[in-house]
Every structure is written in C-alpha cells, then in structure tokens.
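Missing here is one protein chain; the remaining ones are kept as they sit in the complex.
The block that comes next holds subunit A.
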C-alpha cells in the first residue's frame, strides 16, 4: 500500500519515465483478449456472419428447401422494377417522419413536465409508464380489439368515428399505426427526456429568473438547448424503431388495405416468409441495413454528434 501511495505522489514529476514501468507492472493483473472471445464468436455467428450471408443470398434464388442457387443480379432487377418496393420505401419514410414529428414534441413536453417534483406528477408519471409493460404484440392485439368495427370503441362512439372501420382506408390505417406507435413509444422517450431534464443544473434557471426570464423563455432558452444530445439519441432510436416496425403492421393492418401500409421491413417478411422468395427477401433486408446505417450516419453528422466522444461512450 505504501509503495502505491508513494508512486502516485511521484507521478506528476516524472510521468514519462514512470509510465512504462507502471503499465508493465499492472498488465500482470489484466485480462487477456481470451476473455472477450466467447461473446465475440457468439455474436459474430448470429449477427455478423448472417449479415455477410444476406449479401450473398441476395444474389441467389432459394425457396427454403434445398440449396440456394446463384442467379446473379436477377433479384435486384426484380426489386428495382417492383412498384411495391418503391412504395414501401416511401411509406417507411412517411412512418419515420410522422413518428418523429408526433412523438418528439409530446415526449419533450411530458418529460420536462414530469421532471418537476410535485407529487401529482409522480403519480401521473407512473400511469404514463404502464404501456411500457406491454409487448409490441400485446399492444397491437389490444388496439386491434379496441378498434374493432363492431365491438370496439369506434362502434360505441359512432358520432366521432363514422362507420368505425378505421383500418379500411389508407389514411385511416396509417393514422392508426402512427397513433398506436405514439401510444406505445411516447412513455419510453418521455422517460429519457425526464431523466435528462432532471439533470439540468438548477443554477441555470435561477440565473435566468434573476435576469427576468419567464417560464416560456426559460423553456426555450435553457431547457431545449440542454436537451439537444438527448433529443439526438431519442430521434435515432425512433428512426431505427420506425424503420423496423413489424408486429404493429402485421397484427393491426397486415400491410393493408392492399399494400397501403406495407413498409419495407414488412415487405421483406412477406417476400421471404410468405412468398418463400428468400433471394428477394435478402435483397430487401440488405436495403434495410443500408438505409438504417445511412440515416443514423446522417443524423449523427448533421447534429455534430460524432464530435462528442464522451456522449458516444455513454450511449
């Protein structure tokens, strides 16, 4: 113990000379690379190898039986000429934009509001939290039941919902999916913003109040800028989540009416596991990976998030 203390005291003076000795001494007790191997191999087997495989499979024809057969660019040509594929990309984009636009302001407002320490806010926050306890499948099944044209809420409130078949039109179906997404994910993002808003130093608000800034002014001048990094994290999660929405579409609309809510992730499932065209399915999957990565990179770039090493570490 004494040697440790003396060495630490000596460090500021001769840090360059003491460094190699120190690392030499302490690497004795350090774990080797072998400690990381089991997890790395396991993850590579189920994520990285399949990622490479999906690229290969996109150049093959495979129905799930027998072996995949190499067909060159045929799947890609099919996809490029496929109007449903193009439509699915636009729909995915629409879903992402509408999801971000509806959930972000709501969760910022609720999060900042819930960060206040009045007692009623704690109780309401606990209720807001409940949708998080349900799985996506459970939420989709629940809303499908709630929106049932005959036995659901629209049937009972026909003065509000007309004939009650909300999922029968494209705009109705998209509206329902966006609304259910909001119901499902706003609590999560509210929690993120609530945590971040609680972390804003009260000194900032006190200083602003002394300068005569009102509640509104404080919100726009202090709260929002302080939540910027949180907003980026939250939006990336929304974008990736929106792009890969699956249960909700399958259970609530099954991609319909027609192909009017067939977003790309769902189209991939249909092509691969309903039409048993795994080659085309793999090609769509690859598009999905590329789009997901691009969007994340763009958000990170535009926001300047990549320059903040510490935040990335904490993510």
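Criterion: contacts are C-beta pairs under 8 Å (C-beta built on N, C-alpha and C of every residue); 3 or more make two chains touch, one makes a residue touch a chain; residues count from 1.
Keep in mind that, in the parts below, contacts and distances are computed from a predicted model.
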| item | value |
| --- | --- |
| Chain left out of the displayed complex - its UniProt protein name, from "Aspartyl/glutamyl-tRNA(Asn/Gln) amidotransferase subunit C", "Carbohydrate ABC transporter permease", "Spore germination protein" or "DNA-binding PadR family transcriptional regulator" | "Carbohydrate ABC transporter permease" |
| Among A:80, A:146 or A:224, the residue in touch with the chain that has been omitted | A:146 |
| Among A:86, A:137 or A:298, residue touching the chain not depicted | A:137 |
| Residue numbers in subunit A that touch the chain omitted from display | 1, 3-4, 23, 25-36, 38-40, 42-43, 45-51, 53-54, 57, 64, 106, 109-110, 113, 124, 127-138, 141-146, 148, 150-153, 155-157, 183, 186-189, 191-192, 195, 202, 205-206, 209, 215, 233-234, 237, 240, 243-244, 246-247, 250-251, 265, 268-269, 272-273, 278, 281-282, 285-286, 288-289, 292-293, 296, 313-315 |
